[in-house]
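One protein chain is absent from this view; the other protein chains keep their places.
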Amino acid sequence: MIRIPNIPESVVVKHGPKAWPLGLAGAGLLIFGSLLSWSFDPQVLGDLSISFNPGALQIMAIAQGLLAIILLLADKGPLTSLGQWADTALALRALATWALLFMAIVLVAITVEAGGLVNIEPGGWIAFLGAVLLFAASRLVLPRETRDLGHARLPGWAEILVIVALMAAILFGTAYALGLSDAWEFVLFLMLVTGVVITGIRAGFLTWLGHVTTRHKHVLMLAAFAVAFLFPFTQNGSDANMSIASQVLIFAAAAMGLNIVVGLAGLLDLGYIAFLGAGAYVGATMSTSAFATIGWKPPFIVVMLVGGCVSATLGLIIGAPTLRVSGDYLAIVTLGFGEIFRLSMFNLDGNNGPNLTHGPNGVPAIPDLTFGSFNFGDTHTLLGIPLARFSNYYFLLLVLIAFIILVFARLNNSRIGRGWVAIREDEKAAEAMGVNVFGLKILAFVVGAFLAGLAGTIKAHQDVSVTPDQYIFLESAFLLAAIVLGGMGTVAGVLIGAVILKLLPEKLRFFADYRLLLFGLLLVLMMRFRPEGLVASRRRQLEFHEADEELAVRVEGDIAEVVI
Amino acid sequence: MTVTAEAVAAKAPAGVPLLQAEGVVMRFGGLTAVNNVTMSVSEGEIVGLIGPNGAGKTTFFNCLTGMYKPTEGSVRLSGVELPPKPRAVVKAGMARTFQNIRLFANMTALENVMVGRYCRTSSGAFTSIVHGPKFRREEAETRERAQELLDFVGLGKSTDHLARNMPYGNQRRLEIARALATDPKLVLLDEPTAGMNPLETRQASDLIFKIRDSGLAVVVIEHDMRFIFNLCDRVLCLVRGETLVEGTPDEVQSDPRVIEAYIGTGTDDEDDDEAGDTP
Amino acid sequence: MDTFVQQLVNGLTLGSLYALIAVGYTVVYGILQLINFAHGEIFMIGAFGALTTSLVLFRGQTGLWVLPFMIIGAIIASVGTAVLMERFAYRPLRNAPRLAPLITAIGISVFLQELVRLNYNHLPFTSWNPFNLPDAKSRIPFPQIDVVTGPAFQIGGVTIQRSAIFTVGALLMCAALLWYFINRTKTGRGMQAVSQDADTARLMGINVDRIIVVAFALGAVLAGIAGVAQGLQNNNIDFRMGFLAGLKAFTAAVLGGIGNIQGAVVGGLVLGIVEGMATQYIPGQFGGSPWKDVWAFVLLILVLVFRPQGLLGAKAVDRA
Partner (left out) sequence: MHQRSVLRVGAPLIIAALALSACGSRSDTGSGSGASSGNKIAIIGVMAPLSGDLSALGLGIQHSVELAVKEANASNAIPGWTLQVEPKDDEGKPDVGKNAATAFAAEPNVAGVVGNLNSNVAQSTQPVLATAKIVQVSPANTNPTLTKGADFKTAPKRTYDTYFRTCTTDAIQGPFAAQYMFKAGITKVATIHDKKAYGQGLVEAFTGEFTKLGGTIVDAETINPDDSNYQSVITKIKPMSPQGVYYGGEYPQAGPLSQQMKAAGLNVPLMGGDGIYDPKFIVLGGATSAGDLATSVGAPTDQLAAGKKFLADYAAAGYKDPAAAYGAYSFDAANSIINALKVSLKGAKDVASVRQATIDALGKVSFEGVTGHVAFDQYGDSTSRVLTVYKVVSGAWAPVSTEAFK
């Protein structure tokens, strides 16, 4: 987030009254400019060259302008009833900053893509000027006292409607973003979303939303799953995005399992990918692939359970040293186990040890799953929309994720979850209070490993082949990063982290080579500035900010661990 | 209102003291921190443990509660020998507080006490996930009991406060509530009034009496002589890891050796043995 | 017998390398109780520093006199990286929960690898490469030095490579200098004081921040020398070389007793010999070089579980 120093008080007082008209003018210009043509070149950025027929980016700019007008009118004008709840001044500042940034990048994009500043038509300049004016105005608006949003209530049906609308927006936003093939458009769309979200945070809308969602937790859950369920139907039979989406789900499932170990029990596991790998190898070697090495071919549901149990057994073995070692040492032990797993899979090829895994070549040609007459490889048509291979796996994985979330949330809100928190807080005291420290740690490993094993068996079929180099240390680090980035111990955080880490590289191909570099940098910066992650569990946030008394007081009201 | 456990373990045979520590020796390398200390506590008794800094009081506590494995000697509760494992000790009916408060700082008061119920509940992972009948029953019981204990120690209104945000005195009370949540027959309090003002100290002694009155035995480590002599039925004075005197408050108070120990050794040991808490 | 001696020599050479790197883990751990997971990358950067020195200043020269310059180049690169890393990544996290520095270390590790891989031979987003440095995306040959990398010595049936002599010699010299530094200099004694009790040392007027920087730098010096040694021995370096070497060196440090400098040296040598012997003497399907890393990690886990204080450590370790 860019911080812009505040304008001196005297200037604000002197020019404050001008802010409102100036802001309206800016927003108006932004909208008007966006209706005009931005670029002479119709080839770039999805054609922005036709006046009064705005392209996608222009619509985004108009949306920002409209939002700014709403905020201005809430500050002074017909919408003041809204203004007494929302912190319009702060929101406007955020919005204006991002709008300005948005327009600046648009101009850069046109310049770069079309080759030269000359390609920008007056419309582009007008919109940019509007953004500048809006920005200037926003710096002059004075913040006001607002009422506590905890008391802001709408009728129940309206609140539910808000949740549904929000979920629908997420659904179509995601589908739209995935459909963008141009990296500039994608980045600009992300900027729009970020800008709007930050505006929402500043306005207090998200706080209010937090209250609303706690009031209607089940609606939120249902809506979220409905959205996830509906997603394949927006793809119109194309499997390209579903392939990515199903990978995100597998990654998220594994990350969620790891979150039990790291986020809840507070044990750092650097070899977690081995559990996913164990499941995948079980799935592969017990499949009907010609390369499978195990003769027993039970129904898939049995294979899943076997995979889960094999993983859980490994988890038990890896967890056993927790009796003796803890902290960093444990992390290294798990790292060692991860390497042992990978090397063993690499070596068990008949040359060095029994032939179980075909060594580095892995087990390829794993057939698609079939449940009865339902073959996951086929395209099925539902409601007139064809759903191809990856959509089928997507639905299966969605069920798995739902199950994992259930396990995660329920364990967290039980006696066991309290035990884990106690261990994280003060292991010695927890033990002195009769908490079964060792047992709970082992349990975390076993449950986490079991869930990853389940995901692994599906991954084997979804991926068609299983090879040892899919289960290297870097993958464990990625899983961990998803948790760290999203927020330890929260479900939403992990989902967001998984989406960011798996989706962005696919969409931002021009970063391809710098991806890992940025990933490393991101980890360092996150630990430095926001160690609790984007969606922080309240308690985790406190743990990472031991000295922050203010935060502790602020958080006290809603500590009752809302995991969603 | 009662805080006693509902028949946690079989009642001790008549005549056998509740807690019996015999010949407890604790050596760290060449240093003998506790040397052949014997102590017994009967039901409903409040026993004080005094001694100058570094006398081995907290180390002795750690030996009793299984945090340390005594080099020699045995600890029996209701006649049953306790293994040197904190969890087993708590389960058998002995709970403690810490000299420097060790609450779960980022949990609320209620959650802290609920953790204390851990060893008296047994819902496993499965029933927790499916919200089986056992889970629901135990969860409701745990919550109810925890609230009851908060009321008992006078924190009924701080249920949802974070432990780290609570005032010092209340943290001490919360720690006691957490210990009581394990349904003990005996609680060990390590300097429950350290750093308290006279008013808080009086409230603390009221609370200890209240605990005793509900049928529990209490062992207290304290520096505040007046507090201890008012409170205790019996006092044990440790000096350099050994028992110097044992007797009624009056006896101990008037024993010249105790006075000498306090005056004579007051300066040579600055560190209390809490530092050795995590070896 | 010849084979046994030969594997012993191989093991000692490998072990010396591990030992040189392991000292870095141990010194930092002794003072900060921090596992500097990114130390392996310091070793890698050292090797690249030496390579750069040789290519930029002495391209084509193979005389022995180049070697000291290469070592100096390696040390400058590795120490510079280590000090920057301490200052900007670890220092702000001094009081954070222990998870934070460990994740930071993973981040640094990935970052440094990628930085070398992508930007070794040009500045970011440009193709400016004035010294015509090679592309670091795959293995790069390491410069050969006449006396140090010539044909091997043959003693009976045992082959002793010149680079092996260099590696073992470097370890001996470094160990001696390190001993002198720790026990005979003011800074060294300051380090000992800080590792005993940082707060007390601070009260005694010791600049703890400076000591920590010195610890990082000290580890980096040895890692830089190890980088040169590995380059001379394997004849090639790549941006990935730090990960496995770092992990093995950490194993060595734990094996010897982390926090204990003699332990790191002994641990390194033991680990190297175990690897050599495991390749030769573990019979059946689970023997041979494919499994030697597995045995090394099994050894690590066994040591951590059954003797967490390591071979030479006396104090029980309980770090949460």
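First chain written, first letter: the chains are A, B and C, and each begins at residue 1.
Everything that follows uses one rule, which is that a contact is a pair of C-beta atoms (placed from the backbone, for glycine too) under 8 Å apart; a residue touches a chain by one contact, two chains touch by 3 or more.
In this text the structure is predicted, and so the values were computed from the model without any measurement.
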Worksheet item: Considering the full assembly, with which of the depicted chains is the omitted chain in contact?
Response: A, C
Worksheet entry | Contact with the hidden chain (one of A:Ile160, A:Ala228, A:Ile244 or A:Val282) | A:Ile244
Worksheet item: Among the options A:Leu79, A:Ala183, A:Leu222 or A:Ile385, which residue touches the chain absent from this view?
Response: A:Ile385
Response to the item:
From A:Asp87, A:Glu121 or A:Asp349, the answer for touching the chain not displayed is A:Asp349
Discussion item. For a quick check of understanding: of C:Thr81, C:Ser195, C:Gln233 or C:Gln309, which residue touches the chain that isn't displayed?
Written reply: C:Gln233
Worksheet item: Tell me, which residues in chain C touch the chain that this view leaves out?
Response: 2-3, 6-7, 10, 13-14, 117, 135, 137-139, 141, 144, 149, 151-152, 154, 157, 159, 161, 163, 230, 233-238, 240-241, 244, 275-276, 279-280, 288-290, 292-293
Response to the item:
Against the hidden chain, chain A presents residues 42-43, 46-47, 50, 53-56, 59, 168-169, 172, 175-176, 178-181, 233-236, 238-244, 247, 289-291, 343, 346-347, 349, 351-352, 359-362, 364-365, 377, 385, 389-390, 463-465, 467, 469-470, 506, 509, 512-513, 515
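Simple rule for what comes next: only the chains that are shown with their structure count from here on.
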Worksheet entry | Separation of mean Cα positions, chain B and chain A [Å, integer] | 46
Fill in: In chain B, residues with contacts to at least two other chains
278
Item to complete: Among the residues of chain C, pick out those that touch two or more other chains and give their numbers.
Response: 318
Fill in: chain B contact footprint on chain A (complex, rising order)
406-407, 410-411, 414-416, 418-419, 421-422, 425-426, 428-437, 443, 447, 539, 542-543, 549, 552-553, 555-557, 559-560
Worksheet entry | chain A contact footprint on chain C (complex, rising order) | 34-35, 89, 92-93, 95-104, 106-115, 118, 243, 247, 250-251, 254, 285-286, 288, 290-291, 293-294, 297-298, 300-301, 304-306, 308, 317-320
Fill in: Interface residues, chain B side, partner chain A - complex
65, 67, 86-87, 90-91, 95-96, 98, 102-108, 111, 114-121, 123-125, 128-131, 135, 138-139, 142, 160-162, 164-165, 178-179, 182, 277-278
